[in-house]
Structures are given as C-alpha cells and as structure tokens.
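For this depiction, one protein chain was excluded, whereas all remaining protein chains were kept in their positions.
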Amino acid sequence: MSNRYSALALARHALDPDLSWPRAWRSPDPQRSYDVVIVGGGGHGLATAHYLAKNHGIRRVAVLERAYIGSGNVGRNTTLIRSNYMMGGNTNFFEFSLKLWEGLSHELNFNCMVSQRGQIVLAVSPVQLDVYARRGNIMRLNGIDAELLDRGEVMKLLPYLDYSDEARWPIWGGILQRRAGTVRHDAVAWGYARAADSAGVDIIENCEVTGFTIEGGQVTGVETSRGRIAAGKVGIAVAGHSSQVAALAGLRLPVESHILQAFVTEPVKPIVDHVVSWGAELFYLSQSDKGGLVFGGHIDGFNTYTQRGQFAKIRGVAECAVSLMPFISRLRLLRHWGGIQDMTPDGSPFICRTPIRNLYLNGGWCYQGFKATPASGWTFAHTIAHDEEHDLNRCYTLDRFEKGGELDEYGTGNWTYKQ
Amino acid sequence: MTRFHRRPEGGHIDRARQVSFTLNGRSYSGFAGDTLASALLANDVTLIGRSFKYHRPRGLVSAGVEEPNALFTLGSGARTEPNIPGTIVDLVDGLEARTQNAWPSVGFDLMAVNQLAAPLFQSGFYYKTFMGPAKGSWMFYEPFIRRAAGLGAATRAFDPDRYETRHQHCDVLVVGAGAAGLAAAISAGRSGARVFLAEQDALLGGGLLAEPAMESWRQARLAELQAMPNVQMATRCTAMGLYDDNLVVLVERRDHARPDASKGQPRQVSISLRAKAIVFATGAIERPLVFGDNDRPGIMLASAVRTYLNRFAIVPGRRAVVATNNDTAYPLAAELAAAGVAVMLVDSRPTTAAVAPGVNVLADSSVATVAGRGHIQQVTLSGAHRATFDCDVLAVSGGWSPTLHLTSHTGIKPRYDAAIAAFVPGGFAKTHFGAGAVMGTFGLRAAIIEGAKAGVEAAGAAGFATSDGAMTTIQGNDPTYAITVAPPVLSGKGKAFLDFQSDVTAKDVKIAHQEGYQSVEHLKRYTTLGMGTDQGKTSNVNALAAMSELRGMQIPAVGTTTFRPPYTGVAMGAIAGRGIGKHFRPTRLSPLHDWHRANGATFIEAGPWLRVYYYAWAGDTVATAYVKEMELVRRGVGLSDVSTLGKIDVQGPDAAEFLNRVYVNGFAKLPVGKARYGVMLNDDGVVLDDGTTTRISETQFYLTTTTAQAGEVMSWLEFLLQTQWRDLRVHVTSLTDEWAGMALAGPKSREALQLAFPGVDVSNHGLPYMGCLEFDYEGAQIRLLRLSFSGELAYEIHLPADYSIPLWEHILRVAAPLGIKPYGLEALASLRIEKGHVAGLELDHRNTLDDLGLGKMAAKEKPFVGKELRMRENLQAPDRWSLVGLELLEPGKSLRGGAILFAATDEIKGHGRGYITSVTWSVELQKTIALGLYQGGLKNVGAEIICAFPLKDEFVRARIVSPHFVDPKGERLNA
Amino acid sequence: MLERRSALAGTKEIASSRVRLGEVRGFTLTQVAALDDPVLSDIRAVLGDLPQHPFCGEKDGRRIFHTAPHQFWIVGPEADDIGRRLEGMAIVTGLSHSRTRIFVEGPAAPDVLAKVIEIDLHEAVFGPGMFAMTGLHHTPILLHRVTASRFEIYAMRTFAANAWDWLADAALEFV
Partner (left out) sequence: MRIPCPHCGERDYSEFRYGGDASKQRPAHGSGDIKAWHDFYFLFDNPKGPHAEYWQHVLGCRRWFVLTRNTATNEVGGPA
C-alpha cells in the first residue's frame, strides 16, 4: 500500500486498526562503499542527502549520525525562518531558502508546519531604524517582502508590549517581513530523512565518524564506530562540532564553538501571533503551535562544548522577555536548554570545498543554521555533485578571510564571541 | 452520596481557621493547611478537568508537583495565572480557581466529541495531514490547531506583582526536607557549617507528613534544627536548577503571605545560592499503573491517597481497591482499613507481603478494566482472581522514580537499577551527595541513617572536618522493598495512558515504534510524551518500559531522557527579578544631566547614555529644533555637552611609543601641548575607532574615543599592555567619569571664551588650532582644547565632573550678550555631517581607512596595529564603497538614512552601489545633504545618482559631492 | 571658587530603623600605580606599609585600597596633597570626581546589598575593614565594609544615579 501521507490515508488507518504505518526511514547497516558519505544526520546533512538524490540523481549516499538523527541543533533551535539579510550573498541565499521552506511540506509529503506568521524586528532608536531601513530596502530591491513600521503601527500589531515611560528603551518602529515565521523543527529532520530514505539514501544512526582516509590529498572514505566506509566524496555537516570533525582530516577552521540557549514556557492559548525580535539586545520570541512561548538571546560568550548555559545569561534573557512583554512575568518557564554552534569571525557560514580533494564542508552557522537548512542542503548537494560552489554559496568559502571577503551582516566586527 | 469526606480530627490542617475559596465561581471552604486540591477533595469534588487531546474527564492523580491533571487557572484580571497544579497551591481566603480545557463545563464538555475522532489523533497525525490542497495550506489549519492547543489562557495585562533576586552563599545545601534531608541538615549543622535546607512544600517533613507514626520524630528534629543558628530553613522554596560550580537557583514563593508590591514586598524571590557542598534528598515520585481507562477520576497514586488520608484527614469513600506491584502500598491498605474503609489489596506479584487485619489481599492479580466514566465505580481484575469489585477509589502504585532531575542538570546520566526498576543518580561530583529515596533507599530508617552520613560527608567536603552523624532513628528494621514490574498492556480495549496530561497512550508508543521513532528523544518529540507542564514526572519510566518491551531490549539499552531545568515551572518574573522596565539595563548620565533636565532638554537614549536630543528654546519638535541649534553654531556661538566621549589617561615613559603603535598615524613626535586626530584599526585592518589625543607632558597623554567605542578601546589598550606588550612601561586609566567635556562652537566662540576666562590668552596665537591650554579657574583644573567637530571655530573645555554644572552656567551667563545657547545631539551630529566628519554610522566595523577617506593618514614607515591585514585583496579593491557627500537635487523630496544608491543609468534592483548613512538639512547650503558610501567614492564627484527607498516608494535624484560641505579649506577653524 | 556638585545632588537620604541610604561627600580619591617593584618601595616611603587586597588600610585619615596589582586607591580628606607628594615617583591619576560614594547602613544593609551584589557578604567571609571590586547592576563598584552594619560603595559617577535608584528600590521593603 502507498506510504503517502494524507488526510485520506489517516482516515483509512483510523478505521482499520490492523493497518500500520511503515517506518518513516529504514535502519540499514552500512554498506562497504558509497558515492557520497555525509557526516552528520542533522537538518543540513539530511537535506543534503535529499537534494543529492532529487536534484543530482546521486542515490548511493549514506548519512552517518553519531546519535539519533536530529539530535543536534535542528532539534534545539527556536524554529525561526526569515530572509531579512542585506549583505550581497546573504540576501539571495536566505531568500532562496525561504522559498524552499514555502514548498517544503509538499516537497517532502511531510507536514513541517511552515507558519508564515510574520516577523517584526523592533528598533529602539531612530538610528537603528535607519539601519533596519537599509536592510528592508535591500530586501525590497531583491524582490523580498519588507515593510517599515512606525511606532503607531507597531502598537496596533503588538499591543501587549511595554510602551510606557517605564520602558528602558522606547520602541521607535520596526520592520516587518510577513513571509517570515516558524517551522516545526523536528519535522524538518524527519521529513528530509523520510524523503531521502525513500530515494535510496542509507541513514545510519549511532555511527560515529572517527577518522578520514586520505590518499594523495584526496579523501577516499571514513573510519567509523561501525567500520571503514569507502566514499567517492565526503561532506561534513556537523555544525557545532565542525572543528572536531575537520581536525580528523587535519583541517583548522575559522570557528569557535559557543553555546546558545533556548527557552520555552508552559503552553497557553494563542497570545503572541508574530515572531517578535528586539533591537535593544538580541532577543526573539514566538509562540509554538503547542502554545509555549519559545525564545532566545545571545550566545553565552565563551567557547564551550557543554550544553549547559550560564544562569547569568538565563536571567538576562528573562529580563529581556519581561521588559519587552511584561505579561510574560506571570507565565512559567518550563524548560531551558543549550545548543553548541560554530561561531565564525564574521558571523557567516561555510558551504564549500576544502583544501582536501573531494572533502566538503558545511558549517559555521552561528545563529542562522535552522532557517538556512533547505538552501544549505540544496547548495551543498550542488557543491558536492559539481565539485564547485553554486552562485548562491560562492561567498561562503573558507578562504574568504585571507582575501578580506568578510560577510559581517550585523556589523559586529571580526570576533567569534561578539557576533 | 459523598465519597470523599473529612475526618473530624487529625492531619496537618488547622480546623480553627476556615478558609473560603471559589471554583468556577462556586464557593467552597477548607482549612488553613489545605492545598487547593485537598480542599476540593474534602468537598468531594473529584472531576476537576478535561484531558488535553480527547477531553476525557479527569481527576486528581497525585498530591504533589508531579500532578498531570489537576491544572487550574488561578486569580483574575492582571493576576490571572493558568495551568497551576492544585496540589501545590496553598489554600488562602478568597482564592479564585477555574477549571481548564472544557466548554461549557468539565461536567458537560462539548469538546468531548474529540473522543469519537480519537483514532485520528494518534501520535504524529499532524505530520501526516493539513498539507493540502495547496502550498501554505497550513496557514489555514494552524489557527484551529493553535486554539485547540495551549491548555489555559494567560492574560496580556502587565503583572502587578514584584519579584526579587537574592545572592546567597552557604557551606552545605540540603535539597529536600524529608527524613533523609532533615537528618542531613542536622548532622551537617553540628559541624558549624552554614547550612541551607530547602523544601518545596509549605511544611518540612516530605513523606513524613503522611506517616503519623513519625510525627514525634519529625517534631524533635525540627526542634533540633531551630536550635542551630547556622542552619537556615526555607519552605515553599524549590530548587529549579543546578548550574556550573555548584550554583543552585532556588525560587521562594510568598503568595500565601499576600505580598504588597507597593511596600516593596516580593511575590517570589529567586535565590542564586552558591554552595560548597550539596546533599540531594529530593525523594521519589510514585508511578501509575498502565491499564485500560487508567485515567478515570478516582484512580489515584497510592502515595497520594495516603497523603490525603493522613496529612489532610480525608477519607476516600467507603470502598477502596489498592493495586500495586511493590510493597509501599501496604501501609496505606492498613490505614484505610483502620479508617473504616473496606479495602481490597491487589498485588500483581505471586507472593505478597504481610498485611494488617481487615485487609483482603489478592496476589498474582492486576487491574484489567475499570467501570465508571465521571468517577470510578468498579474494578475488574485479571490474573489469579478475575473478580469484579465496586469501589470509590482505586489507589495504584507502579513503583517509584527517584527525583534525580537536579542531580543530572550538570550532565551526569542516570543509572538504571533493575532491583527497584528505576533510575538512580549515575554518580556524583566531589561535592555532591545523595540520601534517601533519590538514591533508591525507600526504607525510612535507612534513609535517616543515609541522610545523617551524607550531612557529615558534605560538611567535610565543605571543609568542616569534625561532625557528628549520630542520629535518633526509629526502632526495628525497615520493611523490605520488592517490586516486579509487569510488562505494560499495549493493546486491548480502553485507552491505557502513559502521559495523562499530553494524552499519550500505550498505543501511541506502539505507533511511534512502528514508524521508527524509537530512540527516547524521537519517542518524546513524536508523541509529545513528557512535554507537558509536568515534564513527564509520572510518565517517563512507564513509557521507557513500553518502548523497551517493543524493542525487546532492557530499559537501560533504550536509554533515558535528559532532564532540563527548571525542575518545576518557574514564573519568568522570578527569574528576571528587578532587572526589568527602567531597570532593565543601567542608565548612564552626563555630569551635566541635572542642568539639562532643569532647562528644557528632551533626552534620547544613546547606548547606555541619556543624551540631550534638543532643547526647548529651539523648538518643540526635533525636526525644527535641531535646525535652529545648527544656525546658532554656524552664526553665533553654542555650548554642547560632550562628556560622553571616552577619555583615557595614558601615562608612562613609553606612552608615546604605545600610541604610535595603536594609531595608524604618528604620535611619537607630537609636541607637548598639542592635540592630534588619530584613527585605530583592529588587528583585522578594519577601523576600530577615532578620536583626538593630546600630549599633556613627555610621558602623559589625554586620549579621547567615540562615545560608542569607549569601553572597547579601553579594554583593547589594557589587553595590549597587560598581555602582549608587557615591555612597554605604560599605565592607562579611564577618565570618562572623572572629566566632563563641553564643546563651545561658532564664530563667536573665542569671544565667549574671553568672557569666560579673562586673563587666559585664547588668541589664535595663544591657542592655535589643535592646541591645548591647561589652567586653573576658580579652583577647577581646566583643559582647554581647540578642536572642531563642526568645522566652525570651536573649543572643547574639559574639567573635573563635579565642577561642570557651575562652569556651564558661568559660560552661559557671561556669554549671554553673544546670544550663546546650549545645543543637543541632533544638531551636533548634523553639524559634523556638514563638515564631513565620520561617526558611529560610518564606523560600523566593516569599513577601512580608505572607505572613510582617511587612507592618507596611514603611516608609510612605522608599523601599527592592523597594518598587515588591511592590505588584504578585497580591502584594497579600487571599487570599494567609500565616503561621499550627497546633495538632494529634488527640492521638496527627502533623502533618508538607509536609502540604497544607484547610478543614474542602473536598473533599480539588487544591492546597488552604496547607501546613505546620515542625512541633514544644511543651514550652510540651505538644502538637504547626506553622507554615504558609494562604489568608487569621490571618483564620482559631480555624478547624478538615484537614492532608492522602496520601503516608502521613494526614488530621489541626488549629486555626489565632496563630504566637506562646510569650509573645505578649514579657514574657519584656523581663523 | 566653583562649588562641587555631586551626581546625587538631587537625591534625599533614605532612613528607617532597618536601613539608611545616603552619600558621603567631600573626599579626594587618588590612584597611584607603580610600573615595577622599586617604585612600590618609594610609595611605601610616603604612605607607610601598603595594605594587601582585600583589606583596606587606614592611616593619617586616609583609606588605602589595593585595587589592582601595583595599583592603589587613596581616599583622603577634601583637600589632600598626597597626589602631589607622590607625583614624579609613581603614576598618579586624580579620580576624586570619577566615583560617587554611597553608604548603606543598618541591620538590613546586607539584605539590601545581597539583592544585587553577588559576593558572599557573610561577616566571617567579608568582615569589617574588607573591600571588594565587584559589580552592581552590570556596573563596576568598590564595596567597602566599614563596620558590620555599614557599607560604602564607590560607584562610577555617571552610573551613580542608577546605582542609587537600584539600591533605593531594593531597600523599599525595609523602609
């Protein structure tokens, strides 16, 4: 019977208790060799496998995951998608990603709950509003939706913010991207896995890569906890641990690993209908479909691989939440957690070849890994298949710092820990 | 007929203090010492909610924080608080509670139709549908899903209550004041260590509160503790999380005391407690049994029935069935019998423990099905005795799960102990200890002894060697604890619930397994098991058991889920404390602030600073006022507050060499008494900051930075001196707070100076451009610099901050005949635009010296920070965007910051050739002008370009000109 | 002569039986730093024995704080010539206007401070005569415990009003 998901299939299963759904993805043993091995079964790795099969007809692909798929940042982020970028290179890449998001549930036949509820970024000074305007103008000039809001318009859309004189920084206005929003993060990993699997990709969980076999400057396979696997090409997509895995191939990266924390409150009936971001201090919040308010702030600010955050930062984020939206004060925090992410000097990622032939890198995602997932997989698949960067990811190379090609979207300067 | 009723005596309640409260508007009464849950139960209110997905009737399951069902919305108006378990709410007079998730009422809930469609709602159903018909169809379905989800409703009104934070330190923290915790606190306390005993409950005693036989022991221990001044006891105080280096965050709740925010009384206090050692005595949480319709009201955890019976003196009807797979339910059966309840004890194990008289025991039997929708009425058994019994309550015990959440917050994985069918702490850090049920020690006597030992060890770890672990305990041995977990029923009729709150059944786990969501995290995320407000405290282990059954593995092989803080939900306000509203971040004020405020200033936030935007004398809106203030400076003389500039004292024999290294231009040969404009790069060759630095003596410089970068630059200089160039004999100190600064600018500024400081030679000869005079005026040390940000003849007067207001007033007074007035930030920033000075918007960590038209400043010979990396290919590209001036060519239209620039012949799309940073009306040229960055920069002078601002559908023509709109030759400032 | 005007000129002392909050005016704060050890002994020749962090030295009506390696703060009377006497031998920086001196006094003083100050204020750990450079609401302060129940805070002048507001608010429940 068809494995296709639909309301009809659901009804059929409801009526016939003996009918059971097949596995969303198989659990195969690794074969001896593959055309392409992707290291890392997170959103980016699984998306890459999907597009390798779908766009390039490369099906002898294995995705190797150390734990269970989606165990990394795809399941730890705050689920935001947007394409409000102004630097050449970023703008089109992230808009391409947003376009892929818009069709993703259909493409994967898996409801990822792509919710384009709109994101509003709030400016706390006239100067900041000018800076946002520059970004918004660039978006419009590249066919991306953006609207400039004055204080009054923000008050209409977000009546529950603190507009009183008690507010430390007044809200001067904001910029709205209606097509931005949220996505059910786990569904992205599962949906890509299911699609890739049905195209013949082997998804191998609990399989840790312990080394690379490199002959004459060219990668020919990987050593894993489940034995050696030969590969024509190898792609690394393990953001958060890129330095660790790249080191196995003798590479040193422009990356420091930092923890970013995320938070969720108890579920309540609909109360926040947009994604709201604040310019006073990095802070962003949205309400999940389950009803919890999901939010986050800055990285803790020093490199670490522990997935525990510092309480001082937790308090700082709570102060942001309550100061911007005082009603949150009475809601209860249900859970907070941390994810390890690659921070790069300029805050922009890598999707590129490496000094080792047939070894490719996807990482350095800083804050923006989740929203980039579809475009990241799409362009990484292209880069692997054609052994060259696509126009969309041409600026995300490893050597950009040697050339002074930094892509500092937010003007924070070349500091991994200040991005 | 009533089922649950209150006994005339006994329990930890104060019958002398009656408390009245309402549920859904209807009044009830209880006693002081009740929880909302116990009071409702005493009133025989057993149906208190509807389930999340299927809207099944639900009743109380527990008597503690683990409660999955009995969630209420408390309070009203701005104090509305949803999803609060009635089991943790102190009953106070006038308490308003409402049931949730049912319409119109929990008794008759129309949403119960969901139950008909139940098969549709099996786990993961929403991933499989709501996709059609078109792309983005989810946007149509989502609102319905959102409204159906979300448990209770919150309010958007601002929280009127106050929350505090407190920092505290102790030697030994004991978490949990049950038998083990009390013993630990005492033995640790005897060592003289500072002990903090934290208990989440309103009373100290934990499980002892349901053990009548232990009451005298509890009282005696409390007396011992009260006699120890070094022991601090806190009730209603929950340890929410354990963080690095023994930081435990506790949240203390004071609702019961009716705190008054206007008197500064906090509703909750979050305590950041730093402990040298920690004893975890957090106890254990009982698990339900898994069988069909195991969620019916009247089916409660045995420990809960016992707590309601003994602590709250509530008898659960006339007939009770107690179903268990372990020994801990037996005392309850005995106590129920003693209370006159007909008890049937059903034990799934073949052999049973000893039982008290009056208790009928059926071994080798389990609950198969139950009858009764709104409340349980019958139990039908399977196994050895396939009988059916009527009952008013079914008390169940599926074993115990140690409360190890806190112990695992710093990453220590729990270990599965098959003997007790539960996870226990997988190990401890040097300074961590455990005692009692959390360690799997379920006997009281053993727990007390273990607690006393842990207290001694913890005190030792905290540096208090000698302590006395001798502890009065109880006679006789603990009853043995044995448990046999029967495999959970995964099929059969009637939903067998694992997670009551999220409505996750055994069948859902089966489906997850079939579809391959088999790792614990996949199971949780796919079925939402354990994701509710109770965070799966009663469901995690039963779910693991179900999955291990399906996978044919042992539970440890299936794994455990990671516990995340907080242990129980914590009000966001309590975490934030007072760092909200106007106290969100510190506000920084100029030493002249009081004068500004008293003299019609409108302020604007500039980073941490409050600066003067404009003054009332010039107008009542910034748009009109700043132009007047500019005219004042261009035509007469104005005074402006520049105290926010970063100021740094650079002293030492190598001070000149030091500055020579950090600035791109030379400072080694700067003569004493002279100032010089300097630019610093970061190591990457990008501009870090600019400012004017004055040589006070051979070995002392007075360095100024921009307001925005002051902190960065100070830290950077300290970094270089303290870690990289330790050979340089230089010391730096911030003077930003010590010195105030005021800019005196305009053609009449010299006259104003002469009036202000008669006897000081401020002639062009006495004080030439970029010169500096230091003198004493009326007891104040004055540093008078001749430099200009506006391009006019101008000076900066720096002096110790406390003198700034008197001097400011003096200057305004004596120079009044010249028409002097103060001017604000908007005018200051606009005057610099006219002069083409770069500032914050141009110094954005992306631009190079050449981008800002400062390339010529870079020294050819001497090395300087950033000299190497500024030579990188792209940073030297000839077509980089660099600083230009712009003149508006279409009067009546406007230039705007953030506009994107295009050549006249370009198609208006893409990223353009540059952008506008700053715009102003030029009083000098009487037209709108701007600064911006443009591809190729000044090579395009004279070119006509398009300034695109599509956000407002504006496309305006402008001409590229030199950014130096005013006095390009600098005749004015040299005059 | 110009009148000195404090950053807290506009504020009024807060007083109750449990806590008093006010400002100490009219003092000289001189920072003296040595680039090497020999200079330290020159300084000793003028000031006598130098106190070691975290203990505040009291001598000739002056308080001396060891604020950093080879660096001391000397808090003296309004007219103090100590800076001039040290000039030439060490690096001297006048900071009299850079800090605002706030006192918190009374039985509840430690409770007020514990709301915002992270260090252990227990008398056995941070006793009379000790000081610490630490944070108050994100800003650096020097906290000096003068007696068991009196603390003095040297706050940055531009943040003094902020520190005052914060402390006054923290003291509210004790007033």
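Order of writing sets the chain letters: A, B and C. Residues in each chain are counted from 1.
Operating definition for what follows: contacts are C-beta pairs under 8 Å (C-beta built on N, C-alpha and C of every residue); 3 or more make two chains touch, one makes a residue touch a chain.
Treat the numbers as computed from the prediction; the structure is a model and nothing was measured.
Among B:44, B:683, B:844 or B:924, only B:683 touches the chain that is left out of the view. Interface note: of B:60, B:645, B:869 or B:916, the residue touching the hidden chain in the full complex is B:869. Only one residue in the set A:310, A:383 or A:397 touches the chain that does not appear here, and it is A:310. Contact with the undisplayed chain is limited, among B:718, B:906 or B:924, to B:718. Residues 241, 243-244, 247, 252-257, 301-306, 308, 310, 312-313, 345, 401-402, 414-417 are the ones on chain A that touch the missing chain. Seen across the whole complex, the unshown chain contacts chain C at 53-54, 67-69, 71, 118-119, 132-135, 138-140.
Residues 243-245, 247, 274, 411, 661, 683-684, 715, 718-719, 722-725, 862-865, 867-869, 871-872 are the ones on chain B that touch the missing chain.
Rule of thumb we're sticking to: only the chains that are shown with their structure count from here on.
Because contacts link the chains only in sequence, without closing, their graph is best described as a line.
Centroids built from CA atoms put chain B at 22 Å from chain A. For the pair chain A and chain C, the distance between mean C-alpha positions equals 48 Å. Contact residues on chain B toward chain C in their complex (touch as defined above): 164-169, 194, 263-266, 272, 274, 577-579, 582-583, 585-591, 593-594, 609, 643, 649, 651-652, 729, 731, 733-739, 777-780, 800-807, 810.
Contacts from chain B toward chain A in the complex involve residues 79-83, 117, 119-120, 122, 125-132, 135-136, 138-139, 142-143, 145-147, 149-159, 161, 163, 165, 241, 243-244, 247, 249, 272, 409-411, 511, 514-517, 519, 521-522, 525-526, 528, 531-533, 535, 564-566, 569-573, 575-577, 579-585, 587, 604-606, 682, 684-686, 840-841, 844-846, 869, 872-876, 896-900, 908-912, 915, 917, 948-952.
Those residues of chain C lying in contact with chain B across their complex are 1-7, 9-10, 31, 33, 35-36, 71, 91, 93-99, 114-120, 122, 125, 137-139, 156-159, 161-162, 165-166, 169-175.
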